[in-house]
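Written out below as structure tokens is the structure these notes cover.
With one protein chain held back, the other chains of the complex are shown just where they sit.
A, B and C label the chains in the order they appear, each numbered from 1.
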Amino acid sequence: MALLPVALTVTSCKREERNFNTPPPNVSEAQTNPSFKNPLEENAYSLSEGKRLFSQYNCNGCHAQGGGGMGPALMDEKWIYGARPEQVFATIVEGRPNGMPSFRDRVPETQVWQLSAYVRSLSGHVPKDAASSRDDHMQGKPPESRTKEQPIKNTSPP
Amino acid sequence: MRARQINWGFLTWVALVNTTVAATTQSSVDPAGPQAQHISQLWWVMLYLLTGVFILVMSLLSIGAFRRRSKAAETSGRNVIQTDSLRETKMARVVMGGVVVTTVILFALLVSSFIVGRTIYSIPKEPTVLTIDITGHQWWWDVRYENQVASQIVTTANEIHIPVGRQILFKLNSADVIHSFWVPNLHGKTDLIPGHPAETWLKADRTGVYRGQCAEFCGHQHAHMAFEVVVESEEQFQAWYESQLKSAPAQLTSSQSRGLQLFLSKPCVMCHTIQGTDAGGKVGPDLTHLASRQTIAAGALQNNRTNLSRWILNSQDVKPGNHMPPIPLNSEELNFVLDYLESLK
Amino acid sequence: MTPETATKTDDALHRELEKTWGDKPGIWGSLTSVNHKTIGKRFIVTAFCFFVFAGILAVLMRIQLARPENHFIGADLYNQIFTMHGTTMMFLFAVPIMEAIAVFLVPLIVGTRSIAFPRLNAFGYWIFLFGGIMIFVAFILNVGPDAGWFAYVPLAGPQYAPGKRVDFWAQLITFTEVSALVVATELITTIFKLRAPGMSLNRIPVYVWSILVMAFMVFFAMPTIALASTSLILDRLVSTHFFNPAEGGDPILWQHLFWFFGHPEVYIIFIPATGFVSAIIPTFVRRPIFGYTALVLSLISTAFIGFGLWVHHMFAAGLPKMGQSFFTAATLMIVIPSGVQIFCWIATIWSGRPIFKTPFLFSLGFFFVFIMGGLTGVMLASWPLDLQLHDTYFVVAHFHYVLIGGAVFPLFGALHYWFPKFTGHMLSESLGKVTFWLMFIGFNLAFFPMHILGLIGMPRRVYTFQAMNGWAGLNLLATIGGVVLTLGVLVFIINFFINRKRGELAAENPWGASTLEWATSSPPPSYNFLHIPTVAGRDTLWVQPEDQPVVVGIRSDVRQVLITKMLDAEPEHIDQFPEPTIWPLLAALSATGLFIGSIFNPWAVVWGSIPVTVSLIAWFWPKGRKAEERPPKEVQQNLGEQKLNAQEEAA
Partner (left out) sequence: MTPRRTIDVSRLPTYAFGHHALTWWATWSMILMEGTMLVILLISYFFLRTAVPEWPPAHTLPPNLFWGTLNTAIILASVFPNQLAKKAAESLDVKGVRLWMIVTLLFGVAFAVVRIFEFKNLNCHWQQNAYGSIVWFNMGFHTAHVLTDMVDTVVLIVLMFVGPIEGPRFVDVSENSIYWNFVVVIWLLIYSVIYLAPRFL
């Protein structure tokens, strides 16, 4: 039984906390430091928030179910503008050619980090025990918590 | 009117346990509509009847326990009373009688609740003049007044205006988890269960503002998921409805238009709709007539400039966990936005 | 039992039995113990600790609700706290402590040496303990469940409850439900097959009947919740769709499953408590219980009706009206058996000569509080009225009146009543009376105002409320009451620690009670009775003649136990019970590993089952029995006798 608390401590603290006022990770720090990790990617609540925003901000309008459509698929291994958290962050904030609008100022930084975390979870790049499970809709794809981690291939825009 | 005077009885009962006098804007025993009326009558019947039963049983028990006993109760060597069969059979008869009486009372109560049940659910005779769609969200209420003509549909939030004395049909849906629609002064609860569209009808006998609240635990801010039902005269209602149909004012003061610009360039626009502007978000409440509402944040705050700014700058201090992020605005920008929002009459 | 129990031969017998039945010495001994009294005491203390923890959580909630818009506890933590309070009280306190006390008492009351399946009993305790530790560790690490003890989907489902919080809740259910089921099995077998010769079914004390009924209810209620919690965790972990309306699932299914367990659960808690009352009252009014048959029948009918009213928890969910009326009727119907019991008890008191000791006071308190709760229950049963009262503080008031009145007051009565049998010392009578009055007054202060709060519109499960509704005063009053109630419990705990070792020594039968547990020393020896007693009638110790015969011919060098016939309790055969062993503990540990592992990885169910299987095989592996050192011929002949018995019984 002594092991149990230890085991849980390791797994729980980051994953479970629900800080509704999370100050966002520092962007400049994220872009300069190569070994930067987005803390929200280990937090189940942030990932679920990212998932909620992904549909509520109608991201799935172009990236349907993460499966693509007008915009590229976000579930496969191809990353046009980079797979690192801060790169995804930049893509959302800056916008990209061929239709990806910029959401600077209109989506608060914390939410962008949450979205970035969720987008990376679509191809299995976040801890399984924190990733979102299935939602209460039609099943277009297996839930993020059961998605195999995809290799990362950086490709150029089509 | 019976219900009123009974309500005085209730208030005295409250006073008995020396407490604050019951507020009646959210009370199931201060009925303002037929259903609540019938239910509260049932309540008073039960209260008086069962209080009687309670007193009776308790006095039986206390007499049984504390009555003076004859010293000459014969006992065996182990100091145990020898029961004599004659007395036991007598007691058995009494107990039997008690059971019979209980059964009779229960049957009476059963019948009365059947009757009340039928009345509050009997299909309304009069035709439905007004149908309102209510959608429960974590943690606010979306309100839409149905109409065949799209331009005649009114959309608002957390505040339901209805004409007095008219019967209104409510269509209830949930956008996420289970909520429960409850206006104590008008009627009991109806759950909003995903995948199970529900209906209920309300009718108010007297004008006034009645508070409702979500009655099914629905997450972090279940405590702050209230709404108000404003019951007004037919004319007032029509006037209100007309005003709600209008889209947001076109000509604005400079500060108001600065406010609108900010609204459209800041996170606000992602979630909120303002008719007549580019703001068309469907995530949060429709703000087209925000200034006309009594409260903000689903009844959490009175609608005034101070509370509005508090809410915009950091809603998470007011309703931790709600889905509105803190909006980064400096005090100047904030004032513009407030000026604009307050113009949305 | 009779004065002559201290002759030389008895002394030798005592030493041999002690050698055979006693626990091994030291820490190893306590880990391997399978003695129902050792396990029972642990069980009681552990469950009571969970009661204290959950009580502390309740106080925290009351502090948070003492004034409007209080910032003492945030929404997120409050939701975890009220969920933990409900879950702990129901799954880790109420049901377990009723079973725990039964584990200690039933074998004594039916006059045998041990509970049936003693190793299973140890396992039942360990698995319960580990489940409890798991959920509290999780809670402390901010992984406490936060969707309510009823865990309604979709709020408890995968989409709206991210993280592992609800998974831990679902697994806790598995732990407690396994524990409850195995203990129920032991109790039923003990009551049916291990009774002392002569204790035919119609002579079983009412308390034992209540335990029997409770155990059977466990069999039908617990599997339902096991199934429900399993499907919930499957939805969450491997994305099945039992409760997903978009893929053909249905949230209502959860509500049906949960309440089909949830309502009988209340009676699983309440029925043993009525057993306490039926045991305490006759002793303290010095007469046999009035209406034995009526009491037993009403227990059984309560159990049956108890499974027929779960829908009254769902009146607001908009089910067909006809069904609602049916469940209103069913719910009102269950008042009748309860009424019968109450009238019988009052009749007993009326025609007796009460001695106002603490246990009896608690029984009187039980009447006041429980009857009021029962009457508000009648109100809630009426579905039109329930539409207003459902999920308000009126309901909170109602079920605390029913559960604290109907279960906790009798429980405290029972703890004061049997304390001498548990420990061999008497509790302080004066402190006991203080406990009672503090609890009684505090309880009513805390919960009566909630009736009114509910009527004036305060919903349940809110972490705060607004001043505008005029709820402040009543809430403050409730908080004050809560503090007084807590003081009462505190006094009891003090009383316990003062007297558990140093209290006045208890005689065999300090209250002059009538049941068999009082026919052996306090505390009882490891083997319970020097000679297995025989029973001459109901209220055994009051009616038996001085020269009541005892059973001899049971070997004292091995753990032999006399098995009697189910109906008339005639001696049937002699079974040999297992020795102490570590395996139940290890089995419980490996099961714990499996359950917790499966929260993080479904495959844990597969690899986790290997250690479980191993430990179970080791557990059941026979070591050969001294009693079998006989020629097969005689085995054959015994078999013959046994066939004969069978025929007699058939005849």
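Definition applied: contacts are C-beta pairs under 8 Å (C-beta built on N, C-alpha and C of every residue); 3 or more make two chains touch, one makes a residue touch a chain.
Bear in mind the structure is a predicted one, so any value in this text is a computation, not a measurement.
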Within the entire complex, the undisplayed chain is in contact with A, C
Of C:F117, C:F290, C:W383 or C:W418, the one touching the omitted chain in the full complex = C:F117
Of the candidates C:H14, C:K41, C:R67 or C:H241, the residue in contact with the absent chain is C:H241
Which one, C:M333, C:I574, C:L589 or C:A604, makes contact with the chain that was left out?
-> C:I574
Return the single residue from C:I135, C:L431, C:L562 or C:A588 that touches the missing chain.
-> C:L562
Extract the touching residues of chain A with respect to the undisplayed chain.
-> 134, 139, 142
Chain C residues touching the chain left out here are 2, 4, 116-117, 120, 181, 184-185, 188-189, 192-193, 197, 219-220, 222-224, 226-227, 230-231, 234-235, 238-242, 244, 247-250, 253, 256-257, 260, 531, 534, 547-555, 562-563, 565-566, 571-576, 613, 617, 620-622, 624-625, 627-628, 632, 635-636, 638-639, 641-642, 645-646
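In this section, only the chains that are shown with their structure count from here on.
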Name the shape of the chain contact graph, picking from line, ring, star, complete and other.
-> complete
Winner on contact count, chain pair B-C
Would you mind checking which chain's mean C-alpha position lies nearest the centre of all protein C-alpha atoms?
-> C
When the C-alpha atoms of chain A and chain C are each averaged to a single point, how far apart are the two points in Å?
-> 47
CA centroids of chain A and chain B: separation to the nearest Å works out as 39
Hey, what residues on chain B touch two or more of the other chains?
-> 194, 320-321
Multi-chain touching residues of chain A, meaning two or more other chains, are 18, 20, 136
Touching residues on chain C, where the partner in the complex is chain B | 74-76, 79, 147-148, 152, 154-155, 160, 245-246, 250-252, 285-288, 290-291, 294, 316-318, 321, 324-325, 328-329, 332-333, 335-336, 339-340, 342-344, 346-347, 349-354, 364, 367-368, 371-372, 375, 378-379, 382-392, 448-449, 452, 455-457, 459-466, 468-474, 477, 512, 514, 539, 541-542
Along chain B, where are the residues that touch chain C in the complex?
-> 10, 13-14, 17, 19-29, 36, 38-40, 42-43, 46-47, 50, 53-54, 57-58, 60-61, 63-67, 69, 73, 75-76, 78-81, 83, 87-88, 91-92, 94-95, 98-99, 102-103, 106, 109-110, 112-114, 116-117, 120-121, 138, 176-178, 180, 182, 184, 187-191, 193-196, 198, 211, 213-224, 226, 299-300, 320-321
The residues of chain C that touch chain A in their complex are 76, 130, 133-134, 137-138, 141-143, 154, 157-159, 162-165, 235-239, 241, 244-247, 589, 592, 596, 600
